[in-house]
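Working notes for the structure below.
As you look at this complex, bear in mind that one protein chain is not there, while each of the others sits in place.
The block that comes next holds chain A.
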Amino acid sequence: MRVRFVAGVLCGALATVAFTGCGIPERSEVQIDERREPATEAGSVSAWSKEPPSPSNSGTDSEAFVRDFLSAAAGEPDRAYDRVKQFVAPEFKSRMQDKRGSEVELTVVRLTDAPVITNNVDRSAAVTISVQQVGVLRADGRLVPPVSTETTYEFGLRSASPAGTADDGGGFYITDPPNLLLLSDTALRDYYEPQAVYFWNSDRTRLVPDQRYLPLTVPTERRLNEVVKWLVDGPSDWLSTGAVGLPDRTELINNATGGNGRWEVNLDMPGDDRTRADQFVTQLAWSLPDLDGKLELKVRNNSIVVADLAERRSRALYTLQEGPRRYCVYEGAVHPLEIAGEPGGTVPLDPGANRNVVSAGLARSGGKILAALVVTGSDGQRLSVGTGPDPVTAFKKGPVHTAIGRPVWLRAAGTEQPRGLVVAGGRLYRFDQNAQMTPIALNLPPAPVNAVAASLDGQRIAVVVGGLLYVAALNLAGGGVTVGPPRRVATSLTSISAVDWGDENRLIVAGSAGRPAIYEVSVDGAVQTPLKDDTGAKVTHLSTYPVNPTIPVPSGAFMYEANGVAYRGSPVEQIQRGEVGLVTPPPSGVRPGNPSAPFFLY
C-alpha cells in the first residue's frame, strides 16, 4: 500500500514538474554574461588647472584676494555660486541668492582703477571697485549688453582668522557682498575661451560668426555638446536681424557625444528638412574648427547626415579670390603699395576716373571689381561708383557732400545688386552701383556718425556714432539695407574716430585712451588689447584686412592715417613714399605729396 502511495505521489510530482518545469520561471538565478571593461580613468586633469583661484590662493594680499574674488565666478556656471561663496564670510552667504543652471548670470565688469581698500580699526576693510559695465555673461556663453549701470561696487573685507588673533595667514572673507556674481574682464580672458559659432544669414547663403565664451574647465569632449547647444539656441539678440537659427522647438536630444574622430548629434527638429540638417553640419564644422572626423547628425534618431568635418571646412567660408592688396591714395589717385615681401598690384581703375581721389573703397566680387571713390570737386566731395571687370571704366557720380568718409562695400549683397555704406556729413548712407545714396536711420540717440565698417561676412557693421562704438546686424533682403538694433561695445576708448574689422569677432578701433590709441576690441567689448598706444594724432582713416580662415595672412594687417600720414601695422611703420607703386617721378622742385587713405583690396 505504501509503495503504491509513494508511486502515486511521485507520478503527481513528475506531472507537476513536466507541466510547470518547462515554463518561464518566476525568478531565476543571476546569470552573469561577461565582465565589462573597468571604468575609464578620470578625465584630463589639465582642464582642472584652469579653475579660478581659491580663497587661499592670495595669502595675505588683500588686493589679490579682491581680484581673485572677481575671478571666482569663472568656470562652469553650475557651481559658480559655490565658488564665489567660498570667498564670502559665512554669515553673509545666505544673502547671495543662488540661481541654478541656465539662470546663472555673471556681471562682467572692467576695472577702471585698482580696488580701493580702506582698512578699518577692527581688522576689517571696505573695498570699493570702480568698474565699467561690459556685459552679462549668460550660462549659455553669450555676453549680452549690460543691464546695470553702476560704476562702483562696495563690499567689506575681513580676516578669516577668528577675532582676537593677530594672524592674517588665514586669509580673508568678503563681507556684505553684492548680490550678484561679478566677473572681471581679465578673468573672462583668463578662464574662458572666446569661441566663434556660426549662424546662417537670413537667406542661408553665408555664415555669420557669433561670439561665445566657453569656460576652460569644460573638457574637450564636452565642447561639441556645448557648441551644439549654442547653435540650437540660436544667434545672439543683436544678430537676429541678419542671422537665423534652427527652426523653433528644435532641441538637442541628450548630449552630443563622440570621440576618436566619430561624433554624434541627435536633434529633435520639427520638419524633415535635409537641407537644414546639412547646413547645420556646416555650421557645426566651422564652429568647431579643431574638431576632425565624421559627424553623424540624427534627427529623432534617424541618421540624416554623415559628413566629414574637415571636408566641410575645405569649402571656403568667405568668397575671397586672392589675398589682400594694399593701396593708397597718392597725389589724388589710387596707387598700389609695394611692400617688400608682398605681391604688388595694378590699379583696377580707368586712369581717367582715377583723379581727384580723396579716399576709396574697393572690393572684389565674383570676377568684378567694385569701386567706390570719394572724389573732390569744386563744390565739395562726391561719391564716384563703378563696377565691372578690371579695370573699371564706367563710373557714376553721386550727390555732393561736404565731407564723405571712406566707402565700404557690403560683401553679402552679391554682384547683381552691390551695395555699400558710407558716412557723409555725419550721416550714414547706403549707396548702390549707380552712386545713389540713401540715408539709413539708426535706432540711436541723434549724434553724428563718425565711421562705419563692414565685416567680412557682410552681415554685420561696426559704426561709430558720437564717438561711441556700436555693432549691428544687417538685413539685405529685397535690395535694401536694414540695420538691426545697434549694440553698444563697451570699450575704455573714448572719442572713437575710426573702426574696421580685425577678424570675425574683433574690431580695430582708433580712439582716445588719454592719448590717441588703436585698440583691438572684441565685438562685445569684453576683451580689448592695445595695438598702438600712442598714434600721436587722431586717426582719421583706418583699414584692415580681417583675419579669416579662408585666405589667412599674418595677423595685424591694418593701415591707418593719422595727421595726414599713412601707417601700416603691425609693427607700426610709416608708409614711405617710395613704397607707392606706379608713380611717375614728379618734376623736380615739386614737393611730392604723402601717401594717404591706405586701404586693402580683397
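Observations on the structure shown:
Everything that follows uses one rule, which is that a contact is a pair of C-beta atoms (placed from the backbone, for glycine too) under 8 Å apart; a residue touches a chain by one contact, two chains touch by 3 or more; residues count from 1.
Here is the rule we use: contacts and distances are computed from a predicted model.
Hidden chain, UniProt protein name from the list "Sensor histidine kinase MtrB", "Fructoselysine and glucoselysine-specific PTS system IIC component", "ABC transporter substrate-binding protein" or "Rieske (2Fe-2S) protein": "Sensor histidine kinase MtrB". In the complete complex, the hidden chain is touched by one of A:132, A:255, A:356 or A:512, namely A:255.
Only one residue from A:67, A:110, A:142 or A:222 touches the chain missing from this view: A:222. Per the touch definition above, the residue from A:33, A:248, A:290 or A:379 contacting the chain not shown is A:33.
Residue-level contact of chain A with the missing chain is found at 1, 4, 18-19, 21-43, 47-48, 76, 78-79, 100-101, 219, 221-222, 225, 253-255, 257-259, 264, 266.
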